[in-house]
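One structure is given below, encoded as structure tokens.
All protein chains but one are shown in place.
And then chain A:
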């Protein structure tokens, strides 16, 4: 191992840690929304706070429970999206590549101020 190897590892790790830190600092938003897109087009927006089960195009089943969204079932053979962890933070996503489905948490639209004003 040369000195440059260690510098390279260091730079990559610092990059990775700063990305993770950024995501965690953004934190959890109670009024977050679950946005589903299929093939790049919007499919629907759902409230993360309300427990519900969403059938996406008959191919995937998304369950929203306890402020978390989790892909429960998919018809694709690899089931990678089903194996993914449940998501709850702003910016997190579950992606099903065979069915081109992206499930994302968006917490920026509804701020707490709006909720109070209502």
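Observations, loosely collected:
Criterion: a residue touches a chain if its C-beta (ideal position, glycine included) is under 8 Å from a C-beta of that chain, and two chains touch if they have at least 3 such contacts; residues count from 1.
Here is the rule we go by: contacts and distances are computed from a predicted model.
Of the candidates "Gx transporter family protein", "Phosphonate C-P lyase system protein PhnG", "Stage V sporulation protein AD" or "Extracellular solute-binding protein", the chain left out of this view carries the UniProt protein name "Gx transporter family protein". Mapped onto chain A, contacts with the missing chain fall at residues 1-2, 4-5, 8-9, 12-13, 15-17, 19-20, 23, 37, 39-40, 78, 80-81, 83-85, 91-93, 95, 97-98, 100, 102, 104.
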